[in-house]
Structure formats: structure tokens, C-alpha cells
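Structure, as C-alpha cells:
With one protein chain withheld, the remaining protein chains of the complex are depicted in position.
The block that comes next holds subunit A.
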């Protein structure tokens, strides 16, 4: 009995010993698994737990005018962020109350942030006023996962400067955009038009990252490793533009209340001095948190203020096309400066094409001065029959018409300079003839150009046949101080003969001294050359054009002005152009009566019966 007990005790002892050792080994094995085998899983987990990446936004690059004056600046705005990983949805009502927005709104925004990233912080409220921002800051301890950022919005120091179509606006990146490019975060802004869009990569800079330690409640515990692995943001590059603020302000003032466009460039290098598309929109209202009402209103506006007429508009150039026609005629040897034709008051080819210019003998100079349609119908007839439409297309295109000129803001259009392929496509092969081509000679019919393109034509005639690259930005100054020059070289247009262009320039000078431009475009102080034009508008009153350059011998400025529904270019567009030239070249405006005339000029949008009749009468008229 006793020995049986002893054996049993020994066995029990053994069993318990084995149990303890086995269970102990299980625990040790588990520790080995967690701490050694799975170390690479848990170590990053603990770091993610206690580390938060904080995005530090770089200051966006500034924009200066041609005199080095700041025209686009930055201003601080306060933003509330959320890191979904540490955010407690139970706090949504508190956050909604502090922010003074509906609970649903907060829920929706947090969900969006969650969809974007569980661990990265996303902006949920931007442009919070300083007071609300301070209240949130005081309550941040009870709102784990909620943080803040101080960002900046665009500010425009020149109060009255609009320049909306040049500068453009910023918008938050869309979901598609941040999913496509890894470099954007939810809530980041990106340029959506104008220079802001074209130079996004330069202006934006490089995002910095701060690593901060946080505890389980999401409280900031200071920087990780004293900021050793932080990356500081790199400020965006500054843009030095060619914009002349004085000129731009005047152009905006003169175009106020009208629809149309002004493009002024330096004929020497293509630098855009001023560009206005009227009506403008208010970039100040689009600079911060999106003003929904305003955004909807400009989108619904029938005058379409977001549309950049200066580079996206497509209108027939009317008679402003005639100088280029004259140049082509001279170059192709169809006419000489002395070639005279007899103008009976109309041109007859299958039908009669009326001419507003008086009957008589016309050489090219007089034809330009008086804007004789007969002369240019005749000339177009000759070009089309002797050289073919495609030759005409080639020469017109080399001046920048019917093609993109790669100006450094988006949404430029090509316009239309028809060639035989175009007519075959649009009218059908064999279904078009000389009748369709004649109107091209006076800038009507299928020809469509933008104000920018016409400004280039003016500049390139003014500079005696040098192709220039239109541009806004002359210099990009990077964060580290290095600069990048963007000044493109001007290039001789090979077919242009200086002797011939002198004839054309003289003709354009005569337009201002003795022709349709003499009322409003002739200045005592500066020798202006130009050409008026009227674009037929089947929907209302005709659009007025004026292209111009000055001084005629060594032009410093070339312009195209388009006033929609302005009627004759000589009374609508020419005065605006001449005022801009006067301001730019003399620094002041002497002719206050012209200024007052422009300010009170009212384009007639709705067509009246009288206009209708007139329109029917002069189907192919140019002025």
C-alpha cells in the first residue's frame, strides 16, 4: 500500500513537471514567434501606432509682373484634418457642433478621408476662420485623430487687377487625380486654368513631411528623433511674367461691360503685355474655400466668364485679314506695289460682291487704306486660280493662323484656315469652288481666328516678318535662387520680303492716317499702324476688330482687339487699341474724350429689324 502510494506520488510529480515545462515552452515559443520571427510585422506596427506623418505644404510660387511687382501672393488659411485610424466616430457630433455644420456633413467628409487612406491625415475642413480654428485647437485632446494644418491661399495684392484668364484659379484635386498621381493628397489644390495650371509643376513646390510622435489619444508628443527624418518642404518656383500691370488694368477697364478680348504683345519677342477676355470672373472669390453659389453663378452665366475669348475664341477676322492677303499677293508675284485694278464698286465672279469703298483705281496701298473688298476678292481669285488654295493656306498658317501657337496657358484653339482637305471634308469633294474661296480673301466665310492669333499677325507684320513665340513667363526663379529663362528666339518667316512688308506697313499706316482708323486710332504722339475689321455675326450685330502696332517703324507693341457685337471695328475696337497704345508708349492718356467714348460705348447684343435688313444687303461686305 505504502509503496503503491509512493509510485503514484512519483508519477504525479512527473506529470505536473511535464505539464509545467510543456506550457512554459509554449509561452517561450510564442515569445520567440512574436519577438523574433514576427518582429518585422510588429515593429512597423508599433511605429505606425506612435508615428504620424504630417504633411507640410510648401509655399506656392509667387507671380510677378514685368516690372517685378508682386501680383500673386499667398495668405494663411486654417485647415482641420482627420486621421481615420485614430479618429473615433463617436466624436462626430462634437466635431460637427464645434465646426457648426450638420453631423451628416462631417460623416460624409470623414468617410471620404477613410476611403482615401486609413492612416494618412486628410483635410476635412479647409479655410476655417481663425476663431473656429482656435476652438477646435482647445478641444483637440478629446478629439483623437483630428489635427490641423495651416495652409495658404492665393492673394492678389494689386486690388483692382482682375487678370482672371491669365492667372487662373486653383481647385482641390479631384478623387481621380489623387488616385492617379501619388504626389497629391486629398484636399491639395492644383491649378485649373491659366498660369496656375500651365506652371503647376513649378509653382507647386515639394511637399515636406514631419514625423511626430502621438499617443493612443492622438496627442502630439513632439517630433520623432528630433526631426532627423523629417523632410522640409521646398517652396515652389516664382514666375516672372511679361504682364504690364498698368496696361492690363487699363485694358480691363476699357473692356468692362463688353464681351470680347484684348491681346497686346511685344512684337520683338512675343511677350504678352496684356490679355483680357471680357467678361472676367473674380479670382479672389475662387482663391479659398469654394464659394458654391459664386461658382454656380459663373457657370450658369450665358456670357460665359470662364471662357477665355482671347485664346479660345474663334471668329472670322474680317478685313483685319487684308494686310496678310496683300503681303501674300506681293510675295507670290501676283501684284506689285504699283499694280492697279479698276473697282466699279463691286467684284463680279458668278455673282456680284459689293464693295463699300468708292469706285476708282486701286493699288494695294489704297486698297488697304480704303479696305476695298473688290481688290482683295480679285487678289484671292488670282491666288486661288494661279497658286491654289493650299499655297494660300501654307502662307497664312506660317503667320500663326489655323494652328496652335503654344502660348503658356491652357485652352488655346487652332481656329480655321481652310485648305482643299478642309473643303473636301466639310463641303464634299468636288462640291466647292471659287465662290467658297473668294470670301476667304476678305477674312470671311470659313476663316476663324482667335484674338491671340490676330495679335501675332499684327506683331509679325510690325516686326517685318519675324515669327515670335507668344508667352507670359519670361523667367522662372527656383527655390534655390537659380533662374530659368524661357525667352524664345524669334525666327524669320522665310517667304517674307522686307521690301514687300514695308508696302503693307505703309498701307496699314494709311488706314490710321487717312482710312477708317483716322477718327479714333490716329495719335499725334505716336505713329500708329493698324487695320479695322468687322466679323459677320449671323446671330446679332457684327463683331468689331482692330489689329495694330506702334510705332510703325520700330514697333514696341502689337495688339488685337475684338469687341463682340460692337459693329464696325473702327468705332468699337480701334479706340480701345489706340488708348492702350497711347498709355503704353506715352505713359498717359491725353484724349479723355476717346476714353469717355469707350466707357460709354454699348455693344448691341440684340439685332434690330433695321440691322437685319442692312445685314442682308451686305452679305459679303468688309470694312
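Here is the rule we go by: a contact is a pair of C-beta atoms (placed from the backbone, for glycine too) under 8 Å apart; a residue touches a chain by one contact, two chains touch by 3 or more; residues count from 1.
Here, contacts and distances are computed from a predicted model.
Hidden from the displayed complex is a chain whose UniProt protein name, among "Cell wall polymerase", "Thiol reductant ABC exporter subunit CydD", "Chaperone protein HscA homolog" or "ABC transporter permease", is "Cell wall polymerase". Touching the chain that is not shown, out of A:114, A:171 or A:213: A:213 (per the contact rule at the top). Among A:23, A:426, A:485 or A:502, the one in contact with the hidden chain is A:23.
Only one residue in the set A:39, A:130, A:294 or A:593 touches the chain that does not appear here, and it is A:39.
As for the chain not pictured, it touches subunit A at residues 5, 8-9, 12-13, 15-17, 20-21, 23-24, 26-28, 30-32, 34-36, 38-39, 41-43, 45-47, 49-50, 88, 213-217, 219, 221.
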